[in-house]
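I'd like to ask some things about the structure below.
Note that this complex is displayed minus one protein chain, with the remaining chains in position.
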Amino acid sequence: MTNNRTIEILVGAFMAVGLLALFFLSMQVSNLSSSANGDGYQVQARFDNIGSLKVRSPVTMAGVRVGRVSAIAFDRKTFEAVVTLRIDSAYEQSIPDDTFAKIFTAGLLGEQYVGLDAGGSATFLAEGSNITLTQSALVLEEIIGQFLFSKAEEGAQIE
Amino acid sequence: MLEQLVRLGRIGIGSLEQLGRGHLLLLHMLAGISALFTRPRLLVNQLYSVGVLSILIIAISGTFVGMVLGLQGYYILSQFGAEQTLGVMVAASLVRELGPVVTALLFAGRAGSALTAEIGLMKATEQLSGLEMMAVNPVKRILTPRFLAGFIAMPMLAAMFSALGVMGGYFVGVGLLGVDDGAFWSQMQAKIDLYDDVLNGVIKSLVFGFVCTWIALFQGYNAVPTSEGVSRATTRTVVHSSFAVLGLDFILTALMFGE
Partner (left out) sequence: MIDDGSLVSIRNLRFYRGERAIFDGIDIDIPRGKVTAIMGPSGTGKTTLLKLIGGQLRPTSGTIHVDGEQVDRLGIRDLYRLRMRMGMLFQSGALLTDIPVFENVAYPIREHTGLPESLIRKLVLLKLEAVGLRGARDLMPHELSGGMARRVALARAIALDPMMIMYDEPFTGQDPISMGVLVKLIRALNDASRLTSIVVSHDVREAAQIADYIYIISNGKVIEHGAPDAMMNSASEWTAQFMNGLADGPVPFHYPAPGLEQDLLGVA
């Protein structure tokens, strides 16, 4: 049996390396460093259709991630989707309140995210604000449907 | 016909009895944990033999698994022009699945079998009986520290495996195949979630550590005290642990990642 002190040192090193690996996984591999959970402020946006947007989907502005979707609900009166966005505290008092929220798809088949297009207002979004200007997700079937429909109409006019 | 039925019945009763004994042993081991706080030395010694001595195999396996993931992932992803997401693929497969599962399988082979053989031989050479006659409870004194050590060591080893695997994937992907350094990390950080991925992986390895150590200790404690009995028990440890890990992994994955 190796000497007690050596064992203690080695076990200590083992624990340290293990914790370091966990730390590496949380900080370097995952998004802990950039997510800053909990703080920031929440704003709401209403969409007719959110496609496959999910809770924790990113919210971006000019391609930079500024927050995440924190909740998705359905309004039973207006039949709209109510999406709550948590914007990181770094962007407090910097997003105009007439900002346009659109749901985009990353690439052709990628996941969906909320993109914000800044408006020109002098007042800014704050906790509990509503984004009134929204554009729903593009649903591929609808677009194809519309395309075929218009083609069919064109054809009918020609004849 | 009746003979077959009798045999089936015997197998059923036998396995139930084993299961019962296994759970009783678990209860006794858990009951001994509090006593361990007054004697951390016992735990430290076991962490050494269960954890420190397993580092080498875990580190080497982790690095190579990560490197292979880097290679394979690159060839597949580059067909879609998506080699930028190599980091995501490597990290997700390691953190979610390969880290906890492969570590548990290696752990069962390296530490689990050693635990079974040690306890089985202590039983065969009357050391456990001897402790009992010295009014020392062998479950609390011998088994509990090993159990707790396995439970603690497993997530540590799995984290090392995953971390080294990511480094291995980085080395192959960025170093050898020329994937963009920034894209590798940023894509990874964008897609890997602390809670959904890293934490769930840690939970998995905690469960595996619990189950593998439990199986190993039970097989040793329950071994027929002869050389053949101990060798059979050692084999059973590896086989049962592997099945348990793979089966539990499916269940845990379904619970964690299924929506």
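Here the chain labels run A and B in written order, and each chain numbers its own residues starting at 1.
Keep in mind that, in the parts below, a residue touches a chain if its C-beta (ideal position, glycine included) is under 8 Å from a C-beta of that chain, and two chains touch if they have at least 3 such contacts.
Owing to the predicted nature of the structure, the values given are computational and were not obtained by experimental measurement.
Novice: Omitted chain: which shown chains does it touch?
Specialist: Contacts of the unshown chain, counting the full complex: B.
Novice: Write down which of B:P40, B:G130 or B:G178 is the residue touching the left-out chain.
Specialist: B:G130
Novice: Which chain B residues touch the hidden chain?
Specialist: 122, 125-127, 129-137, 141
Definition applied: only the chains that are shown with their structure count from here on.
Novice: I'd like the Å distance between the centres of chain A and chain B, where a centre is the mean of that chain's Cα atoms.
Specialist: Computed value for the inter-centroid distance: 35 Å.
Novice: For a test of understanding, state which residues of chain A touch chain B in their complex under the given definition.
Specialist: 2, 7-8, 10-11, 13-15, 17-22, 24-26, 28-35, 56, 58, 65
Novice: In their shared complex, at which residues does chain B touch chain A?
Specialist: 44-45, 47-48, 51-52, 55, 91, 95, 153, 155-157, 159-160, 162-164, 166, 185, 188-190, 192-194, 197-198, 201-202
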